[in-house]
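Notes to accompany the following structure.
A single protein chain has been removed from this complex, and every other one stays in its place.
Take a look at chain A:
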Amino acid sequence: MGLMKSHFGSHIGLSWKINNEGADIVSSDFPALTMASGPYNYSYIFKYIIIGDMGVGKSCLLHQFTEKKFMADCPHTIGVEFGTRIIEVSGQKIKLQIWDTAGQERFRAVTRSYYRGAAGALMVYDITRRSTYNHLSSWLTDARNLTNPNTVIFLIGNKCDLEAQRDVTYEEAKQFADENGLMFLECSAKTGENVEEAFLDTARKIYQNIQDGSLDLNAAESGVQHKPSTPRSALSTDQTQNKEGCSC
């Protein structure tokens, strides 16, 4: 659905008076109401980012992966979105924390700060729009410059259900991926084809990097947190879980 003209704010009085009284912000207001119950049910947290031009289907891919549903008529993302899902790799439960960035240019400067500390980056283009493929080198430059050398970068050619409108061949993109050392799949957020594979293959590669020692969990911004497997106090909040680094 397109936006109707000049409707924002027309029905809300935007000439309110600003009140300057300070409100106090307490980070964990009511821990008892937001507390995590019992021990972790995962042993690692991997941070992902999803990047690429606007309209390539980044949010739809995230939604398909976390909700197993296709979100039709999805409006352009405002800033960033966040999603999580617990997956299993080699018998280990891993929580994926996925930051989905808006593709519009006006967000780009600020969304760059979300690249920091990503263990995986999903770089998406639309196989029916060559311009989105042509911009990949710029997205790749950002991904390389703003993440660490071990960040797994996975190239996704989305909308592969629209074969009749294809504008970029599989072979061409595959070659680009190989030349740049990227993993690659064509997916469809609409049908769900290869969506699980893209997210899971990225996690497998990250896990493999941990296992063979090329990804140092103690390094700052590795994008991975290791969780103790022993049961913990039921009073630990999600907040503190996230802040505790690895215990290895």
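Methods note: a contact is a pair of C-beta atoms (placed from the backbone, for glycine too) under 8 Å apart; a residue touches a chain by one contact, two chains touch by 3 or more; residues count from 1.
One rule holds in what follows: contacts and distances are computed from a predicted model.
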Among "SWR1 complex subunit 6-like", "Putative exosome complex component RRP41", "Phosphatidylinositol N-acetylglucosaminyltransferase subunit Q" or "Mitochondrial fission 1 protein", UniProt-listed name of the chain not shown: "Mitochondrial fission 1 protein"
Absent-chain contact - pick from A:Glu81, A:Asp142, A:Asp167 or A:Glu196: A:Glu81
Among A:Ala109, A:Ala164 or A:Ala220, residue touching the chain not depicted: A:Ala109
Hidden partner chain, residues of chain A it touches: 1, 3-9, 11-12, 14, 16, 18, 20, 22-25, 27, 29-30, 33-34, 71, 73-82, 97, 104, 106, 109-110, 113, 116, 238-239
